[in-house]
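Working notes, structure below.
Apart from one protein chain that is not included, each protein chain of the complex appears where it belongs.
Just so it is clear, A and B label the chains in written order, and each chain counts residues from 1 on its own.
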Amino acid sequence: MLLIDCPCCGERPEDEFGFGGDATVRHPNEAGAGDPPGIEAFADYLYLRDNPKGWHSEFWVHRYGCRRWLVVERHTVTHEVRSVGLAASGGEG
Amino acid sequence: MTGVKGARRVPGAGLLNRAPAAGFSFDGRRYSGVAGESLAAALVANGEHVVARSFKYHRPRGIVGIGNEDPAGLVTLARPTGDEPNLRATMVELYDGLAAHGQNAWPSVRFDATAVTGFLSPLFPAGFYYKTFMGPAGAWPFYERVIRRIAGLGEVPVQADSEIYASTHAHADLLVAGGGVAGLQAALVAARAGARVVLADENPWFGLGALADPATIDGRPAWEWAQAAVEELAELDTVTLLSRTTVAGRYEHGFAVLCQKLRDAPPAAGDPTPRFRLWKLRVNRTIVATGALDRPQVFTNNDRPGVMTVAAAVGYLDRYGVLVGSRIAMAVRDDAAHAAAARLARAGAEVTVLDSRDTGSGMASDAGATVEWRSRVVDVAGRSGIRSVRVDGPRGERWLTADALAVRDGWSPTLHLYAQTGGKAVWDDARTMFVPGTAEVGAVTVGACNGTFGLREGLAEATAAAAALCTDLGLAAATGAPAVEGDIGMSVGDGQGVASRGRKHCFVDVQNDVTLADLDLAVREGYRSIEHVKRYTTLGMGTDQGKLGNINGVRAIAEARGEAVSAIGTTRFRPPTVPLPMGVVAAHLSPDQHHPMRRTAVHQMHEDAGCVWLNAGAWLRPQFYRRGTETDLEAVNREVMAVRENVGLVDVSTLGKIEIAGPDVATLLNRVYTNGWSTLKVGMGRYGIMLREDGMVFDDGVTTRIAEQHYVMSTTSGGAGAVYEWLTSLLETRWRDLRVALVPVTEEWFAVAIAGPKARDVLARVAEGFDISNQAFPFMGARTGRVAAIPARVNRISFSGELSYEINVPADRATELWSALLEAGAPEAMAPYGVESMGVLRLEKGHFVIGREAEGRTNPYDIGLGRMVSSKKWFIGKEALEFPEMKNPRRRQIVGVVPVDKRERLPRSAHLVIPERPDEVGGSQGWVASMAWSPVFDHDIALALVEGGHGRIGERLAAYSPMDGKRVAVDLVAPHFYDPDGGRQIG
Partner (left out) sequence: MRYSILSLARQALAGHAGWPEAWRKPAPKPRYDVVIIGGGGHGLASAYYLAKLHGIRNVAVLERGWIGGGNTGRNTTIVRSNYFLKDNAFFYEHALKLWEGLSRDLNFNVMFSQRGNIILSHDFGGAEGAKMRYNALRLNGIDGEYLSREEVRRRVPDLDFSPTARFPVFGAVNQVRSGVARHDAVAWGYARAADALGVDIIENCEVTGFDIVGGEVRGVRTTRGDIAAGKVGIAVAGHSGQVAAMAGLRLPIETHLLQAMVSEPVKPFIDTVVISPGLHVYVSQTDKGEVLMGGALDGYNSYSQRGTWPTIEDVVSASVSLFPRLRGLRLMRTWGGVMDMTMDGSPIISKTPIRHLYIDGGWCYGGFKATPGSGWVFAHTIANDAPHRLNEGYTLERFRSGRTLTERGLGNVPHHH
């Protein structure tokens, strides 16, 4: 059972959190700032994932605590966690 | 004392010689035992050799071990709180009145008629069921029923277990798993340095390994040293001593699950002491000191009752004062066994040691035991107890009379806890054992489980490990290890191979009846990897999890494959290390706690008003309110017509509410909704639909602007949490530059709607602080003021299609508001209506509902809301609406459905089919998403999702439910039945 060191709340067990998936995917045209992406680029954003067997930068939300979004670097085989940061501070992998 | 046969008690021996007697029964036969001794000891002492039957061949099984490693001594305990099957007799502590019986045998374990399978055993080698039972068709189910009846061990108790189970959480600096000498020393070092320590051992006593050890530690007999250590630890507040506690599993980040047993006896009246308590422990560091188990020898008929490990044979004497036999043979190849033999001989048994080595210790012969070197046991005679053993020695073979046989081929370090967190064991060929290989961060193995068998070396290792962990924790530990004298040390002879001759009745797994012949067969047939062999033969898959048998199995496979053991490896070690009572695993959360029902603030008032309850997701909501002897339909029709013609009152407080504030709220709303928000004025609300990024509708609701930079968003009841998380994720992970704050407030407010042509009249009597005329408060307006003297936000939102006001007050004023509104509406006889009536009202209007018409596969165009999709701005899901499939004319689209013959009722759960070909495979054109009887139209109406529905209005199909065998002709119509122009809600 993972222990996640929430920057707001301290070390809390995984069942207080919700998993938010890969933190490295980027919308090809976030908030419509530029030109609309082709449908292929958008589809790749929506559906393709690296799915690494190793270190993974991912989102978690402290659902039963402060409800903040976190960026966590976790190894998908050993489950070792090497960093936890607030997503809002730009703490991304 | 020659001439005395069988096991007996030695007066004054054991740890319980002052305990009271306890009467018990086994299979109806009454015996006397000692309170607190294991049931296994009591059975052995009373000459009950056959305790169980094996899984496949139903061969008689006796007691082999002394703890959780015992493979097959499983019994059912009859208890007033519910029978408990599959209990290990070695782990049940005797209490007065204990009643146990054998299992998986008929009529009894002593005389099992189903053991006839033993004689037919050649027909049932490993994996026989894969090679037959294939025909004729339908044969397997028949044979399967027979096999299922024969398989299984105990019976499932008839009465649901009513025992008391508990669960608790704890934190500590250090977990020491295993309370033998090494574990005790590690705990002492850490505790003296100030660490918070949890020390767990599965036995009732700590330090049991020291009982038979003749050495001294710091000048005291080893056992005395151990007990003194326990006393010192017990005095400290920072130490939690858990005896009778197994560490069931170790997980990442220092999480461990322990199962503590507090009693075996049934609960005394009024005593809340649980039977088992689950400890969920989070620690900084772990020391694994789980010791090592005797590894049995493998030879013909080595499964006979009376064959046990050396540790068990001497353990029953030292712990319980029970001498397991009067003429004990021992098949061994190490010196410590000679020390054990000496103890058995001095207790009065006639002991013969058969040691396969050339020479060794003289301790046994000094004590009067007979010692034969270069000798081995190769067979056992006696079906339900040993009569004699066949010895193969320097002068040939002979039968030796014996009534008990203690065996040890060597030791197997107990590696389960070490390996659960990913540690890899390696094979030590010189000592024929697996030992820990890779190291782990934050945990260390010490003592016998680490392959360190000498007492001095083990204590030194435990001291060093604990001291190092204390340094990690910032504590200063004393690093001096205790002094040891008279250590026997360990010397194990060369491996004799797994068996000498004959393979058929040489048992490796005594519970599942897996023999060397089975392992040979598996390898011969090409099932060569350890996992294939395990699955093909069921080696180690019993309730003992192969603790005594798996290493012999690995060695046998290596021999059969002609390869080194290191090439074979081990199977994976998985939690739990010892089977865990399901009751204790489930102790933490009852289903009600796990899936709590949510109630609104006026729950009792609904109940008092005679509502029928509905489970709506996690909420309990009134479905409708029954008056007198109304049928369900009559009640709903009455409520619907009350709203259409008069006024009704409904509790809508389950809808999600989120306060949103900041300079950039409109930007946020523009991005998450499909329609535009920049023109929304203060004091007005707007309806919006939210798309997922793949373009499908997932939530909807009205958002009101109550101040320049302050909005209140509404979501569906089920979506409240998800939408809040969706918005925070967007703001925190993607749009960090937006200046927006969110507060979820669903539970802070109580919300009702009063709906119907008379709604304004009712509101007039209770509203203060805002003008409620149509001009001042138009449709979709949002006002703040007071209602019934309670601060309120009032929104003119209509779900029913009638004039309607949603009134929000702080939740602690809920009952006050509800009562006040009912009173205010008395002249109109305003009555509450429920969720079902709300459903009819919205259906008559053709409003879609998330979860029914918008069921996760529909985009805004599919549900007829293309006009809400802005072409002027970017929003979540915009790109996805360009997918080619989104333009497919055969997409499922919303249509209305009415029966052709208006008197016919539509079938429930129906699909739409072509009337001429209703049963054509793949012929479904879509399905009915919602349906209801409309009291306004006096017939059933429905909304459906039909392929290409928008272009098929006017088509005649059939609504068909094959499950109910009902089919009705229907017409597809526009999905707005009542007041399509919306005039009634605007006025």
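Operating definition for what follows: contacts are C-beta pairs under 8 Å (C-beta built on N, C-alpha and C of every residue); 3 or more make two chains touch, one makes a residue touch a chain.
All of these numbers come straight from a predicted model, not from anything done at the bench.
One chain is not displayed; in the complete assembly it touches the shown chains A, B. Considering B:G526, B:P889 or B:G983, the position touching the chain not shown turns out to be B:G526 (whole complex).
Per the touch definition above, the residue from B:G393, B:G454, B:G489 or B:P579 contacting the chain not shown is B:P579. Checked against the full complex, the candidates B:P107, B:P791 or B:G923 give a single residue touching the omitted chain, namely B:G923. The chain omitted from view is touched by exactly one of B:Y536, B:Y711, B:F777 or B:F977, namely B:Y536. When the whole complex is considered, the residue among B:V34, B:V64, B:L208 or B:V257 that touches the unshown chain is B:V257. Residues of subunit A that touch the chain left out of the display are 1-2, 14-15, 18-19, 21-22, 39-40, 43-44, 46-53, 56, 58, 74, 76-79.
The set of subunit B residues touching the chain not shown comprises 55, 82-86, 104, 122-123, 125, 128-135, 137, 140-141, 144, 147-149, 151-161, 163, 249, 251, 255, 257, 280, 420, 422, 504, 517, 521, 524-529, 531-532, 535-536, 538, 541-543, 545, 572, 574-576, 579-583, 585-586, 588-592, 594-595, 614-615, 692-696, 698, 855-857, 880, 883-886, 888, 908-911, 913, 919, 921-924, 927-928, 960-964.
Just so it is clear, only the chains that are shown with their structure count from here on.
We define each chain's centre as the mean of its Cα atoms; on that basis subunit A and subunit B are separated by 27 Å. Listed in rising order, the residues of subunit B touching subunit A in the complex are 251-255, 282, 422, 671, 693-694, 724-725, 728-729, 731-736, 873-874, 878-880, 882-884.
Those residues of subunit A whose C-beta lies close enough to touch subunit B in the complex are 1-3, 13, 18, 20, 23, 27, 29-32, 36-37, 39, 42-43, 46, 59, 61, 63, 67-69, 71, 78-81, 86-88, 90.
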